[in-house]
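Apart from one protein chain that is not included, each protein chain of the complex appears where it belongs.
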Amino acid sequence: MKSSEEKNLIIAKLDDGENLFESLKEIIEKHGIKNGLVLSGIGMLRNFVLGYYDGSEYQKKEFKDPCELLSLQGSITTKGETVIHLHTSLADESRNVIGGHLFEAEVCSLNELVIRRLDDVVLSRKLNPATGLKELQIS
Amino acid sequence: MKSSEEKNLIIAKLDDGENLFESLKEIIEKHGIKNGLVLSGIGMLRNFVLGYYDGSEYQKKEFKDPCELLSLQGSITTKGETVIHLHTSLADESRNVIGGHLFEAEVCSLNELVIRRLDDVVLSRKLNPATGLKELQIS
Partner (left out) sequence: MKSSEEKNLIIAKLDDGENLFESLKEIIEKHGIKNGLVLSGIGMLRNFVLGYYDGSEYQKKEFKDPCELLSLQGSITTKGETVIHLHTSLADESRNVIGGHLFEAEVCSLNELVIRRLDDVVLSRKLNPATGLKELQIS
């Protein structure tokens, strides 16, 4: 992982075989991110898990084959525990697109990520007992 | 709807059952947005309408079942009338992705949105009589 920053915007390059979430945690630590946004992510992923929330819990589905990473958007909160909430779309070899809530992912070839650190806006997560989701809170 | 802002960047959280476009109009009013960009949106949507422009008009298709909201990008103009131009991609239960020009949508579970208010760049819309589209104008 390599990263650099200007005006709260962090550009990172991840290498083949890296665990996407572990590398994001390294970026969070290196750049002192307490609250942030993932604005963009391209490259390829393999061995990733896509979730669909069925109204009571996340159904998880694993994909092993490499897919082109088309978009990556989400939020970073670190209050209490670090939560990286990411949604993604990916294209398989036939150019067909799949996607969902991203639970796990291994970088294939490389990833180019864009992260925005928030300095004034304070985010946190709070369990909604009705849904079981740790919902974003903005204060 | 809850929202907060730093350096022209607005982070908003919408709750289950909210009308996405009505909530965006609230955000526009609350944060004094005259011109803006929607940079990111994740969460889930239900009861949404996706458009495909066939060269002379928009074909509209309604989707009732909840889908994971993977990406949301677009522009906000308020000169004359408020136009929120959004394109989106969504994953259904099978992780298959659908998308198009978003005409209507109801928030399912929650939405996390990122909006950029423009203070200097002035945008507007102008009807292109050849296509019937209200095209973005940059002045």
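Worth a mention:
We just call them A and B in the order they show up, numbering each chain from 1.
To be clear about the criterion, a residue touches a chain if its C-beta (ideal position, glycine included) is under 8 Å from a C-beta of that chain, and two chains touch if they have at least 3 such contacts.
Values in this document were obtained by computation on a predicted structure and should not be read as measured data.
Only one of the listed residues, A:S23, A:S75 or A:S89, touches the absent chain: A:S89.
Touching the missing chain, out of A:V49, A:V83, A:V114 or A:I138, is residue A:V114.
In the full complex, chain A touches the omitted chain through residues 2-7, 9, 11-13, 39-44, 66, 68-72, 89-93, 95-97, 109-110, 112, 114. Where chain B meets the missing chain, the touching residues are 8, 37, 39, 50-55, 59, 61, 71, 73-75, 85-89, 96-101, 116, 118-123, 131, 133, 135-139.
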